[in-house]
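Some notes on the structure that comes next.
Complex shown without one protein chain; remaining protein chains in place.
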Amino acid sequence: MKKSIRETIKDFLMKAMEKGVFDAVLIPMKVPAGDSYVYVLIKDKALVKDADPLPPVMSVQGGKAVSSVTRLGKGNLKIAAVMRPCEVRATNELEKNEQVNPENITLISIDCPGVLPLHDFTSNPEEGLAVFEQAEKKHDDTKMRPVCQICDNSSLIAGDLHIGTLGAAKDSVFLIAHSHKGQEVLQTLQLSSKGSLASWKKQVQEKVENKKKQRSMTHKQLKKQIGGLENLIDTFSRCLNCHNCMRACPVCFCRLCYFDSEKVKNVREDYMQQAQEKGTLRFPPDTTLFHIGRMTHMSVSCVSCGACEDACPVSLPVAQVFSMIADETQGLFEYLAGRNREEPLPMKTFKEDELHEMEDAHD
Amino acid sequence: MNKKEPFSDILVVGAGIAGIQASLMLSKAKKNVHLIEKTSYTGGASIKYEEVFSNMECSTCMLAPIQQQLLQDKNITLHTLSTIKGVKGSQGNYIVTIEKKARYVDMVNCIGCNACFDPCPVSVKNEFEEGLNERKAIFVPCAGALPNVPMIDTEHCLRFKNKKCTACQEACMFEAIDYNQKDETFDIKVGAIIVATGFSLFDTQKTPHYGYGTLDDVYTALEFERLYASNGPTEGTIQLKKGDSPKSAAIIHCVGRKEQGYCSSVCCLYSLKFTHYLTSKLPDIKIYNLYSDLCIPGKSHQKFYEKMKDAGTTLLRADAIKVEKKGKSMEITYTDENNKKTSITVDMVILAPALLPHPDTMGLAKTLDIAVDDHEFFKENDTTSSCVSSSKPGIYIVGCAQGPKNIQDSVTQASAAVGKILSSS
Amino acid sequence: MGVNMVEKFEPRIVGFLCNWCSYAGADLAGTSKLQIPSSLTPIRVMCTSRIDPVLVLTAFLRGADGVLIAGCHPGDCHYDEGNYYARRRFAIVKKVVEGLGLEKDRLRLSWVSASEGQRFADVVKEFNETITKLGPNPMKKEASL
Partner (left out) sequence: MKIGVYICECGPNIAEKVDIDEVIKAVKPLDNVAVVERFKLLCSQDGKQFLADQIKKHELTHLVVAACSPREHQQTFMDVCEQEGLNPYLFQLANIREQCAWITDDKKEATKKAIRLTKAAVARVQYHTPLEKQQIESNPDVLVIGGGIAGIQASLQLAGPERTIHLVEKTSSLGGLSQYYEKTFPDMKPCASFIKGLIETVKNNPHINVYTNTEIEEILGFFGNFEITVKQTTTPEATAAFEVGAVVVATGATPFNPEHISKYGYQKIENVITALDFEQMNLSGKITLKNGKPPKSVAIIHCVGREEKGYCSQICCMYSIKFIRYLQKKVPSTKITNFYTDLCIPGKSQQHFYEQSLGNHVDFIRMSDLQITKQSDKIQITYSNEKDASKKLSVDMVILSPVLEPTQGLSSIIESTRISQGEKGFLTEEHEKIAPVSTSTEGVFIAGCSHGPKSIEETMSQAEAVTGHILTSLIPGQKIEPEVKVSHISESFCIGCKTCLNVCCYGAITFDDLKKVSVVNEVICRGCGNCVAACPSGAITLKHFTHNQVYHEVKEAVQ
């Protein structure tokens, strides 16, 4: 059944290309080997049929894809970027950091059932696909990645156009415009989301509510697990310092990561001194500084997409920890990363009257 | 047009905020500046304030950096304890005779350790703190004063009363204390003179009906400033003479306005500022402002006034004000805006006195041969052009020496005088 | 270990002080000869806004028992807005530390003006007590940090 939803989405995209609404589509597609998915920029609409708007894994975060297409300025192609809500949010964060030029991009998101852990899938793609299909059908996320299991934004609309599948009638989807750009698309295609959104809203609300519960429960547990110095060190002691998490992270847009820079490289004498203080010094060093430091740097922009965890060779629960911390730091400023492209980045602005709980008590 | 080559150095009289501003600017233009100051310290009146309206900015944080800069500036020679004894010549070629009183502490050797204070047997009221605490005969006016070098007050020092006391000298490890220092008199040659001698306050004893001097807890604005100052005698605790904190306070505006015959233009605003002082330390205190006409000119001051009103003060338009003792506290009787006689009872009264010319004004005017007005402020040459030109070319009058005004206008005038000097040279 | 127990704990507190207000306030505390615990080592920066999260974390992970950031009161910043940004950055570090169940009380942000020598003394005394109660920062001895 859902398969046909994919078809419906693709038909819509092809129609849009026909009508010249889009010159190209940026969308995931299975790699020839069949064991993974990547983003492709499709110029020839015929090829859209080979794409998969809802792949079972997120081997590349869509935000990164859009960024690499538009970072150096808008092209003259009108591109539709089809991705998951968390990828759209990442794109918005990147836009706020001047890493995306949205002008000729239409961001299209789809209700997200979650994705499978990359390792699980690549080790056995056929089984993976089957599992994913079942999961999608049954709305059962137990096989999905941990962060997906606690994602309360899987239907969040942050782009120009959203495709609602939840509560949709057979073969059909809800087309929800969320910006002027989005409305224009629907108008030129003489489309309007059939019927009322009531059923979609209802299902989304239900989903969000119990996800929120799960999220806070899981985070509480997680905090017990990894909280405190010992646990924290146990959790991260496997870290190889490969910094893959940072490279896979869509909102880590720096040319050279602060933590790869000379700034955090210490001189030999320094390590000697530390070794002396501590008795022994673990190498590679400063792995904890790297993770905690990264949290201070980008947790306010973290969209809990899980890319970092997929990328970790020693399967640290990076994404889970980050999502937990992100909720806290973004909460400081009543901010939700990527929710709204108009919302200024917390680090680029301030309020005169705020955060007094952070200051010590004084007259 | 001077036939003689004009002198390029400039004399600035008074190291208050206006004098400092002028000196620093002139130095930036590579002029040598002689800055003479009657007292032993720089900063004038503004360093007595903890905060300044309307941004409630910390005054020390605002001033300390420029005071430091002043002391380190190589183009500026600061003469403390100095006054003008005589002036010869005309614009471009003034020869000024300076009398510099002995500090009896060597500015170079002293490193400001304050070790000399404790051993001094003498204790007298500290003028800087408006007599709210005591100082020794060798002293700096307050912690953080700049330059951080004490002076000996010969009026009280035993040694200068023919007694054999060398307590401070013994305490000093730097041979900084030199009883043999002599007052010196010397001439300097300058092209122009900027007079920035500041103001004094109306003597509240002259208006006995406000009870100043007779009633314990009637304070002048400056006394109250020091009471609130974190480097002041109470380290910022607002308390009554008996030591307990007031439950109510009244601020009386326009003290001495009738007598002086002008509005000092800053009293309403600093009186409102006191509302913030009081509420920030004593959140539940009841505050009254007794005023005649509210004078809050300018783009930002009404907003400030509204803020202060919300902070919690009752504004009463009052006339015929009288303050009397009533039990533990005081009763203020006045006629309100409907000419009804009414009264309030408060624990603390703060008087906002008019700004007067500095007591030395007349003398200095005579020495410099420049005009003063009916109120004995220095008289500007012409109000349609600049107010900073005195009646004599080459002599400029800035800040409260020219008339009562706030810090902003004083600084502006100081810069204006610099502008005049540099554009004419 | 008994020895360790009785051995007196001398906290090591890193104090980032802004040049214009808090460093001046600290100096004033000195010139006023106020008694202040020696545990705090002042580090002068031009503005609290210079202090980036990583500096605070490094101090913390390197075993500082406490990290104090002190600057001009809001509205008094020598550079207009610096301390507001500093407060946001500090808030993030503190939240992260708290979120990871680490000892957030080892991090403190205070406003101290140039005339508040006494206040500076009080802040340091208070903070020193807090830290003494918390005891040594375990990170100092942690080999894998």
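Chains here go by letter, A, B and C, matching the order in which they are written, and residues are numbered from 1 within each.
One rule holds for everything that comes next: a residue touches a chain if its C-beta (ideal position, glycine included) is under 8 Å from a C-beta of that chain, and two chains touch if they have at least 3 such contacts.
Everything numeric here is computed off the predicted structure, so don't read it as measured data.
Touch, as defined at the top, links the missing chain to these shown chains in the whole complex: A, B, C. Contact with the omitted chain, checked across A:131, A:204, A:248 or A:298, is made by A:298. Screening B:55, B:123 or B:166 against the full complex identifies B:55 as the residue touching the chain left out. Residues of chain B in touch with the missing chain: 17, 21, 25-26, 28-30, 52, 54-55, 57, 62, 66, 68, 72, 108-109, 111-113, 115, 173-174, 261-265, 293-303, 337-339, 373-375, 377, 382-388, 403-405, 407-409, 411-420, 422-423.
Within chain C, the residues in touch with the undisplayed chain are 10, 12, 14, 23-24, 26-27, 29-31, 33-38, 41-47, 49-55, 58-59, 62-65, 78-82, 85-86, 89, 121, 140. Although one chain is not drawn, its touching partners on chain A can still be listed: residues 72, 97-99, 253-258, 261, 263, 269-270, 273, 297-298, 345, 347-349.
As a working rule, only the chains that are shown with their structure count from here on.
Contact with both chain A and chain C is made by no chain of the assembly.
Per-pair tallies of C-beta contacts place A-C first. Using mean Cα coordinates as chain centres, the one most removed from chain A is B. The distance from the centre of chain B to the centre of chain C, each centre being the mean of the chain's C-alpha atoms, comes to 36 Å. One finds 62 Å separating the Cα centroids of chain A and chain B.
Residues of chain C in contact with two or more other chains: 75, 119. Residue numbers of chain B whose C-beta contacts span two or more other chains: none are found.
Residues 50, 55-62, 64-65, 112, 114, 143-144, 148, 229-231, 235-236 of chain B are the ones touching chain C in the complex. The residues of chain A lying in touch with chain C in their complex are 223, 226-229, 231-233, 237, 258, 263-264, 274, 277-282, 286-289, 292-293, 295-297, 299-300, 321, 324-325, 328-329, 332-333, 346-347, 350-352, 354-355, 358-360, 362. Residues 20-21, 24, 28, 31-33, 72-73, 75-76, 78, 113-119 of chain C are the ones touching chain B in the complex.
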